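One protein chain is absent from this view; the other protein chains keep their places.
Letters A, B and C name the chains as they come in the text, with residue numbers starting at 1 for each one.
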Amino acid sequence: MLVILKSGASDDVVKQVAERIRDLGLQAHISQGEFRTIIGAIGEEKSIYPEQLRSIEGVENVVPIMRPYKLASRDFHPEDSVVTAGAISIGGGHAAIIAGPCAVEERDSCFEIAAAVKDGGANMLRGGAFKPRTSPYSFQGLGEEGLKILRECGDTYGLPVVTEVTDPRNVELVSRYADMLQVGARNMQNFVLLAEIGKVRKPVLLKRGASSSVADWLMSAEYILSEGNNQVVLCERGSRGFEPEVRFTLDVSAIALAKKNSHLPVIVDPSHAAGRRDMVAYLAMAGVAAGADGIIVEVHNCPEKAKCDGAQALTKDAFAALTKQVQKLFTLLGNQV
Amino acid sequence: MLVILKSGASDDVVKQVAERIRDLGLQAHISQGEFRTIIGAIGEEKSIYPEQLRSIEGVENVVPIMRPYKLASRDFHPEDSVVTAGAISIGGGHAAIIAGPCAVEERDSCFEIAAAVKDGGANMLRGGAFKPRTSPYSFQGLGEEGLKILRECGDTYGLPVVTEVTDPRNVELVSRYADMLQVGARNMQNFVLLAEIGKVRKPVLLKRGASSSVADWLMSAEYILSEGNNQVVLCERGSRGFEPEVRFTLDVSAIALAKKNSHLPVIVDPSHAAGRRDMVAYLAMAGVAAGADGIIVEVHNCPEKAKCDGAQALTKDAFAALTKQVQKLFTLLGNQV
Amino acid sequence: MLVILKSGASDDVVKQVAERIRDLGLQAHISQGEFRTIIGAIGEEKSIYPEQLRSIEGVENVVPIMRPYKLASRDFHPEDSVVTAGAISIGGGHAAIIAGPCAVEERDSCFEIAAAVKDGGANMLRGGAFKPRTSPYSFQGLGEEGLKILRECGDTYGLPVVTEVTDPRNVELVSRYADMLQVGARNMQNFVLLAEIGKVRKPVLLKRGASSSVADWLMSAEYILSEGNNQVVLCERGSRGFEPEVRFTLDVSAIALAKKNSHLPVIVDPSHAAGRRDMVAYLAMAGVAAGADGIIVEVHNCPEKAKCDGAQALTKDAFAALTKQVQKLFTLLGNQV
Partner (left out) sequence: MLVILKSGASDDVVKQVAERIRDLGLQAHISQGEFRTIIGAIGEEKSIYPEQLRSIEGVENVVPIMRPYKLASRDFHPEDSVVTAGAISIGGGHAAIIAGPCAVEERDSCFEIAAAVKDGGANMLRGGAFKPRTSPYSFQGLGEEGLKILRECGDTYGLPVVTEVTDPRNVELVSRYADMLQVGARNMQNFVLLAEIGKVRKPVLLKRGASSSVADWLMSAEYILSEGNNQVVLCERGSRGFEPEVRFTLDVSAIALAKKNSHLPVIVDPSHAAGRRDMVAYLAMAGVAAGADGIIVEVHNCPEKAKCDGAQALTKDAFAALTKQVQKLFTLLGNQV
């Protein structure tokens, strides 16, 4: 941690800061520059220290040296983690092709879609039973009934299933049906939910919040990891941006950065980023090219009657065509699907 | 709702869209332009319709005409709402001056700070007992013990208290101690929490998420209102931006827009926006000048030892000076403090 | 153009708007909804009309139906444009691999870098002679001397050259040396420069501004096209974002959108987006996967002594390795390099 003093800071300030650093159990290295004094604080950096030192009058800025996450960091775990959901592996060269409806709407359509995505090359099935919707008047999902249908579909077609959990009180319930728990972008910093999910032993798909830095994202993973659940897969699904023709702005550098700074697998969700069907394939390919360990896309048998997000759902054929291209790209990059 | 077709859309598409509109129980008005056809859909706009119509091949875009929120909208409630927390009123010309520590850390400092903010002109006390922190290794608050201390401080100094609730399972607990429940920016779209809070009869302080539009914000208010709790105060605390010298970018136009589009009171939190003490007064004044019905600021007796966000906490004297200016500004604008 | 009136707008407002529409030489179609009246304005949409109609009291919003650009639009030119710079083609299946130093610093290093990029697979050479630098104290380029060196390097290695022009007074000068003129991101809306460049008959590389929508970008292309220069290649190099670990946020959906809405070729500049060498390859691949017709990257023989942007320059070997992967990806996508 480096404490940069304001230009012209008095000797008293230097002394005060150095004492405070020693009070925190750290060593203080004073370095007098031409215009400013910098004090290095050496020892274990607790997350509160920068904030406290920045509070002292005469301090211009505090620069942390260590990243704030540990368990999620590649510094402490150099090789890629591999996460296992049902029979499939994600990360370390193993790619996930996850597809399915935005929400489980009813039994027949869910089976029809599951058959289609299996056929089209998916190795995992998605589908929401508890839907976080911007409007209280929108379809909120079928709840446990939806979980049951999804489970049956997964079993029928041999696809592990992933579904979102939005309520800390439902973690246990959802865990009974799902092979992987999803934390949505809007809940990325719902720390109560993260802590609860950290206590179960189910793999987790953690979406990046629409205005979260990669460090924020990895700190949210750290919440789960620090509770003992080390099966976390990260998922990029777009930042809030200013382009009116897409819903969110897919951030491929977040994918590359997360892979660089962390050992956790990262996948890409082009459907929620684009919010429109005709861009999904381009964004899926871009995410994989940036290093993603898989994709998660929405597919629907009848998009114009979907109860949620129909405009971004691929048809069965478009999904199959996309999967073929994505698989070739994984091969080119040296991964196996 | 206006459905804009792609240029050169065939008569079949026109027919298909018009039929789908009628299936939804709406009337279809077809308007053939020089380059494009537009179909007006007249009747009650359910939130799912635009999405479904946008899913039809040949549709370029769907423009909703109605705002998606109703109870929060000024269209249906033209006069300002006034929310009452303990003995104080917020909105409709009544201003809130809320101050206190970021977190309740221990009994003595909390009392000291409460005395100071009362003395400095606050009419309400803030303080966190359940703290949502980016890092799992940061101080997470004292929990119920913190609520008790806060309650005592409020009673001692005659200040209604507001504190954050982060867990749907704690809504009842927090409601026992607090006069007003706070929903933090990171939980603005934690719909499970919003629904739970909608069921109690306590006023709510709903912060805007760092990348939420005003419409998103009002939709979150709508979640609470639609459950029957109509005591919602909005709070602007900054958008995620690109300026490295502040933590968030205070969005004063969100304040003005929310006041225009909604009847709910709006206050401003300059402390979390700035993340630094020396800008709090400027941002507080700017928020009030933009139309805010009050301010919420952090004050600490010893910022450099604060367990959270010390760098943005005002000293007692700075708070008193700010309050004087803010009160003069409210008077200038025709409000009463 | 659709004019949406405020809810409860009087008959007088309806009449006034309809008259104004007719004054503009358009037809007015009035459509009375349950809550609002919408007036369609049919005929040629001049860019000023929406603004003027929005100015009338009682008008809530005006929704233009036509895109504001015409020459740049795929609506009026469905097939891909192919732009030719020297002997190479860009677009319509032809890919550009453009590489070279950020700035031409001196003769020897420029030749060394040119030889390296030719060897590594580039088909075009980049290098700045007039550098737009954030600081007036930074190296501003060698000017005409730099142009001469670049030209010689291009001729020696058989590579067409592209270089930036920043001053309308230099367009003629730069055109004498370069095969393609570059407009930097900071000048994307320097309309005076665009108009001047539109008057010469040289291909142009138009970078997207850091906070420009795709429509803004295509409007800037329209400035050049409308002056008669139809040889425009678009280049995505990142939006201003909130992630502190990269310089800009590469926006792959801008690439896909620009390809969809326009017939112009689009290439990707991963170097300026990342601002760091270790992410260039990932972003280059992502841009190509999203549909880019080529890449432009910075290469330096000795990055740590580069006079500008050394941290993002690839070494010769890294560039050759990247080119191999990029070429395989182009082949997979059906393009030729």
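Quick notes
Throughout what follows, a contact is a pair of C-beta atoms (placed from the backbone, for glycine too) under 8 Å apart; a residue touches a chain by one contact, two chains touch by 3 or more.
Because the structure is predicted, anything quoted here is derived from the model rather than measured.
Although it is left out of the displayed model, the omitted chain contacts the following shown chains in the full complex: A, B, C.
Checked against the hidden chain, the listed residues C:Leu142, C:Ala178 or C:Ala313 yield one contact partner: C:Ala313.
Annotation: of A:Gly241, A:Pro265 or A:Gly287, A:Gly241 touches the absent chain (contact as defined above). Contact with the omitted chain, checked across C:Ser10, C:Ser138 or C:Thr156, is made by C:Ser138.
Residue positions on subunit C in contact with the hidden chain: 20, 46-48, 51-56, 68-69, 132-139, 166-169, 186-187, 189-193, 195, 209-211, 216, 219, 222-223, 226, 239-240, 276-277, 303-311, 313, in rising order. By the touch criterion stated above, the residues of subunit B touching the omitted chain are 211, 213-215, 239, 241-246, 249-257, 260-261, 273-274, 278-279, 282-283, 285-291, 325, 328-329, 332-333.
By the touch definition given at the top, subunit A reaches the unshown chain through residues 2, 4, 7, 29, 31, 33-36, 38, 40, 42-44, 63, 65-66, 75, 240-242, 244.
Note that only the chains that are shown with their structure count from here on.
Among the chains present, the centre nearest to the common Cα mean is that of A.
Measuring from the averaged C-alpha position of subunit A to that of subunit C gives a distance of 31 Å. Counting partner chains per residue, subunit A has residues 211, 239 touching two or more of them.
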